[in-house]
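Omission of a single protein chain aside, the complex is shown with its protein chains in their original locations.
Moving on to chain A:
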Amino acid sequence: MACKVTEFGAVREVWAGFSLGHETCCSLRNRVDSTKTQRFVIGCQQENAAFPYPDTGVILTFQLSLLFLVVVELITNIFFGKRELDVSAGGRKRIMMMIRRWRRSGDFLRSACKSLTSLRQKHNSMSPSVSGFVNRYESKGKTFESNAWNDHNRELDHHSCVGGNLWMMQQYKSFGSSSSSASKLQRNPLFSSLEPRDVSFFNEILGGEKYVVQDEERLETANTDWMHKYKGSSKLMLLPKTTEEVSQILKYCDSRSLAVVPQGGNTGLVGGSVPVFDEVIINVGLMNKVLSFDEVSGVLVCEAGCILENLATFLDPKGFVMPLDLGAKGSCHIGGNVSTNAGGLRLIRYGSLHGTVLGLEAVTANGNVLDMLGTLRKDNTGYDLKHLFIGSEGSLGIVTKVSILTQPKMSSVNLAFIACKDFLSCQKLLVEAKRNLGEILSAFEFLDNNSMDLVLNHLDGVRNPVSSSENFYILIETTGSGETYDREKLEAFLLKSLEQGLVSDGVIAQDINQASSFWRIREGITEALQKAGAFYKYDLSLPVEEIYNIVNDLRGRLGDLANVMGYGHLGDGNLHLNISASEYNDKLLGLIEPYVYEWTSKHRGSISAEHGLGVMKANEIFYSKSPETVALMVSIKKLLDPKGILNPYKVLPHSFFSP
């Protein structure tokens, strides 16, 4: 607050306050009547959201009368007091009070407006995070028309809710140090702490210390996520062997209000598989049996702890393949894949897990075992509840068995590694590939020059298949049953693209070894990122034509501070945006977030295409989902898990569950 309140300054303040209030009313009105443009244009994508707000006429009258009073006071000061405004302590104080009153009136009016679901955000104090960065959500897409008011207004904004949206959300992010990046969450005091009697109970039902792990070293690994970004402080890890044991564990934990974290291969990239505080880890790794496999229909029924690669190896001699494939296949569990609705490299061909999972068995928070383990391709009896669990990231129940439809293995696999000059060519190539390669297309990935350089620098035994260095590289894989036919089709398509100038250079793998080396480049980017130092990882779904624009924009924004890389499943419109720097840096983080989320939101994208929300993006869900939808999600969560013991602090915004 300025110490010296000049006459003009005060008026400016007052005017800002007024316009703030005014524009709030107007934007409220804009919800219904969006034709008027105001001083601050706020684009709201929830144009049809209908929620109660007090009559704008009432508000306007109220504000106007307050303004009148303030102006009167100012005028009396000027005319009947000194020429200048009374800037003595007393006078300053009075003016400050006036303005504060003004602001409070605005706040009051806003709090008077009822939110749609009465699940209102708490008005926490606006203490900024360690990074000095305070974020609040407003309606998607916001442009400030008037620049003169910008800087000033931003300060005001911190104390008010600008725009038509009535939620105020704050995040606290601190990726301050790479070793422990706990968010500024508070441990929910409603959860109990672990006691010796709990441990002895678990010992009893699980049958010994082998399955009740309290060893420091093992807990250290279980508490830390794959990227070493999130670290919990759990004191206990349980290794159940059967669904019955899982059920008993959860029943007990629910009765004792002990929070739990379901854990599989711990390869998640958003901190969803590790505890935030001292939640008990339930690792299903010992439940790794294949229960049955039907060689005619291709339906595989297995326990949730089966490692994906092992399942693929099991299916290979039988002539089948798993419908998903991802870089983490050597460690990830199928239960985890299902719980996070993993995408992967072959989604373009086999579809998402929502389509290929035929059934699952899950245990809810109170120990109830839901047997939805159907093996039928079609079953329209009632609500298909398994879809709730697929992608719920362990927050609705622990998946214990999975029934999945596998695909026949096709012998003819061809892989081409192509270089393109610009992103427009990549897009056109995608369209052409879908049309010309059609049914045999099984993967379409892209990576940019920076990613290629990173991989070449940090991984051994990798060379660029294409002799020249280009801006973009594309991997096209085809899988079919006729070797010669597929080969010719791919060659014809690529040669035509070469002639048309879409492709500047490319190679076709001649054997499986060459194919693996091409895949190594694409799949090794994450590994190379780890070796290169600190990295910030984002997983966005965007319209294909926009995908690379965000990379360019972010590059311009960050300049020399960091190396921005874009790669991903171009065929699915999924970008993996990664920013590599020498060390973690809050200033850098502040430049990246929420810019990335807002950019994505503006283009109607998803802030998490396949990685899920976990703990990293738990509070950002509103960038991609409407408040009504989220409210329903919260209701479902509270229905299935009233005490909130399953994977707390994740997936859904924290404020819905804090006491």
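A few points about this structure:
Methods note: a contact is a pair of C-beta atoms (placed from the backbone, for glycine too) under 8 Å apart; a residue touches a chain by one contact, two chains touch by 3 or more; residues count from 1.
Rule of thumb we're sticking to: contacts and distances are computed from a predicted model.
Not shown: a single chain whose UniProt protein name, out of "Electron transfer flavoprotein subunit beta", "PAT complex subunit CCDC47", "Aspartate aminotransferase" or "Mediator complex subunit 27", is "Electron transfer flavoprotein subunit beta".
From the options A:Glu439, A:Asp460 or A:Asp511, the residue with contact to the chain not on display is A:Asp511. Within the whole complex, the absent chain has one touching residue among A:Ala443, A:Leu494 or A:Leu570, and that is A:Leu494. Of the listed residues A:Leu250, A:Val321, A:Ile474 or A:Val503, the one in contact with the hidden chain in the full complex is A:Val503.
Listed for chain A, the residues touching the missing chain in the whole complex are 316-317, 411-413, 417-418, 463, 465-467, 483-484, 487, 491, 494-495, 498, 503, 505-514, 516.
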